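With one protein chain held back, the other chains of the complex are shown just where they sit.
Labels for the chains are A and B, by order of writing; each one numbers its residues from 1.
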Amino acid sequence: MKWQKIQQTASGKYTRWVLIIAGFTALPWIITVLPFFGANNYTYSQLNLWLILAIVCLGLNLLTGVAGQISLGHAALFQIGAYIGGYFVARQGWPVWLVIIVAGLGTGIAGLILGLPALRLSGPYLAVATFGFSVAIPQLLAGSQDIAELYSDPNELATKIGVLTVPKQNLPGLKADDDLGRYFMFLLVFLIMLVLALNINRSRHGRAFYAIRDSETAATAMGVALGKYKLLAFIVSAVYAGVAGSLFAFQVGQLDANSTSFSVLASILFLTAIIIGGLGSVWGSVLGSAVITILPPFISAVNDTIKAAFGSSIENFESIFYGLLILIFIYFMPNGLSGAFQRLRMRYSSDPSKGPATPAEPAATDLPVS
Amino acid sequence: MTALAIWATTTQPPLSVVSQATGQPFSWTIFLQSVINGISFGSIYALLAMGIVLIYKSSDVVNFAQGQMAMFLTYIAYSGMGLILGINFLQPHADLPARVGWGVFLGAIALSLVVAALMGMAIEKFMLRPLARSSVLSQVLATIGAGTLLYGLVSWIWKAEIRPFPRFEAVAGRPVQLGTPPDSIIITLEAINFLVVGLILSFLLYLFFRFTMVGTALRAMAQNAFAARLMGINVGRLNGLAWALSLMLSAIAGVLAGPRLQLEPNMMTDVGVKAFAAAVLGGMTSLPGALLGGLVIGIIDNLAGYYLGNGLQASIAFLIIILVLVIRPNGLLGKTIRKKV
Partner (left out) sequence: MMLRLTKLSTLKRCSVFLLCLFLATLLAACGDNTATTVPAATTVPAATTAAAVATTAAPATTVAPAATAAAATTAAAPAAATTLAAATTTAASTGATTVAGAAPTLNTTGNTNGVTDTQIVIGSWGPQSGPAAAYGTIDRVIDAYFKKVNSEGGINGRQIKFVFQDDGYQASMTQTVVKKMVEQDKVFAFVAGLGTANNLAVMDYLVQNGVPHVAPATGTSFIANPLKRPIFALQTNYLVEATLVSRYAADSLGAKKIAVFYQDDPFGKEGLDAIVGVAKAKGKEIVAQVSYQATDKDFSSHALKLQQSGADTVIFWSVPGPTGAILQAISDINYKPTILLSAIANDPSLFKLSANTIDGAWTSSWLPDVTDPTNTDPKVVAFRDFIAKFAPKETPGGFAASGYAEAQIMVEGLKRAGKDLTRESFVKALETMDNWKEGLAFSVSFSPTNHQGQNSVYFMQASAKDNRFIKKSDFIEFKP
């Protein structure tokens, strides 16, 4: 009797989440089925970088895909998160979980600053303003010796040359350089951020974001406080980037302000990931970041084949590949991977109610010009 | 009062606080020299920025790949020189002369312009027309994608190694010196050339828009593409023309600045970004604005670099742009456009 009740409560969705969590937990072992991936730290560190990228993309998707605000400054937010996380772990020795939260909140404040120009700007103007942020932050962090000395012993060579060391962090009881252990730590954070993102999407705030994206004027008319919600979108998105940034510091164990991981190229990579996944789709962001993570080994394998066939590999082959990839998705799959999956599900599902559960995710091509 | 007195007794203007960064007393000569250096590079930013504005005005597309396209066209000009001189330009250690004369220079520019025009029309027709009704984001990403692709292709064809770009003989002479040292200002012929070409081209563009049929049609289209179409204007072809013009400007900028920037796939990364900022600063819809924006960015960049330190040069330029934009959301010379719902 009681069991039946439990079964009723735990219908469809419950099993779905059990499967999702089980799937993510088993992923380090499942993934070894793929070529290029064995059961070793290489595979696990790829998974970790994927989770980090996925968290950034979840946040960027909220801002760009859901609230319709373009940002080329997310790599800078990511960097701020990494530096805050690195500082509190390296110098203050705070517990890791607390540091992740602090990094998220601290970056949220930076997001507020980044969002301020958005109150008055849109389209290309906003793109330039956020781009400027992306240029300025690495310069500020690289140029300041004070910041370097906040981290580590000023007499150490690494500090003098601007490479800041952060002790790698892992789950308690594990070796610092155990990537598998770190996977579970990151997974936990990722799942929390994922659930949060799904919730935001369906909340009152999420609906306000959608309204702003579709038409600012109409949204205002409906009583959405434009400024408040735009700023909120930037802040929430920055929190995601900050959390991911701190995880990145724990994973890599060193911070170099001039690194390409924090340059505007990284911002473009984040945008590419959400376009590939499908704008506005939470699961799309996760998929898109997976594609971006899995590509480099694939690309270098292709390049090796070219090298074997023609005698020399192609410099910057990656760029050709990414360029084509972006164009292919924009022209042939404007809804990204999630759109493609949805179409498949619609085709093979007899139950129309199993269609999109989130508020309609319009195609990238349907977004208004703002 | 004491502050005032000190200010009066020393001949230093208020900038003295800032100039402490250099450890030197303030000097108007240095200030002017910085401004002149800024104008020199600013003219290059302006040329690219005008290209960005042309495209944005005609088709509402923000071309994030203007720099990469200019880079590609510079490589084309370089290859043109190689073709004319009969040198295999694909070799990374290709031995092009350090200076080239009128014939080679003009030939290379002509080749680059032709390729620019064809490329512009092709990009418009096959790449952006299908996206005419898409979001800003997909258009922006499409141009970023095209830029990334060009970057990869150039590295593939010409290799990523840095190589010198031949100088144009007529402007490679000794710099002009005004005044006697140490209070002298030095202007290179190249810098004068940048500015003069920039001014002439913008004047020609002004004449084109003001007095030709096609120019008028372009202006009409920029104001209201739908109405222009009703008036019998072939909007697609005009967009193609705007793209062609824009890339031709970039080709000229690339060839002019080539010796300074040196030929490599990244040669225009920084310039492209600053040109973009210049276009936005000027107002995105105004050609004189783009010219002004380019010069202003060049000058700010140099002044900030000299007085505030080179580490923060780009940051300060962008900070100022953001401030200007927050005060004037449509840029310095841009018009406020009320959007209809």
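Please note the rule applied: contacts are C-beta pairs under 8 Å (C-beta built on N, C-alpha and C of every residue); 3 or more make two chains touch, one makes a residue touch a chain.
These numbers come from a predicted model, not from an experiment.
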Left-out chain, listing which of the shown chains it touches: A, B
Residue touching the undisplayed chain, where the options are A:Leu171, A:Leu226 or A:Leu324: A:Leu171
For chain B, residues in touch with the removed chain: 22-24, 30, 33-34, 37-38, 40-41, 92-93, 98, 155, 160-164, 167, 172, 175, 177, 181, 186, 188, 259-262, 264-267, 269-271, 298, 301-303, 305-306, 309-311, 313-314
Residue numbers in chain A that touch the chain omitted from display: 9-10, 13-14, 17-18, 21-22, 25-26, 29, 32-33, 35-43, 45-46, 49, 139, 142-143, 157-158, 160-163, 165, 171-175, 177-181, 184, 188, 191-192, 195-196, 199-200, 203, 205, 248, 251-254, 256, 258-261, 265, 296-297, 300-301, 303, 311-313, 315-319
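Basically, only the chains that are shown with their structure count from here on.
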Chain A and chain B: spacing of chain centres that average the CA atoms, whole Å: 33
Touching residues (chain side chain A, partner chain B) in the complex: 64, 70, 116-117, 120-121, 123-125, 127-129, 131-133, 135-136, 139-140, 142-143, 215, 217-218, 264, 268, 271-272, 275, 279, 314-327, 330-331, 334, 364-370
Residue numbers on chain B that touch chain A, as the complex places them: 56, 60, 62, 127, 130-131, 133-138, 140-142, 144-153, 155-156, 159-160, 265, 273, 276-277, 280, 284, 309, 311-312, 314-315, 318-319, 321-322, 325-326, 329-331, 339, 341
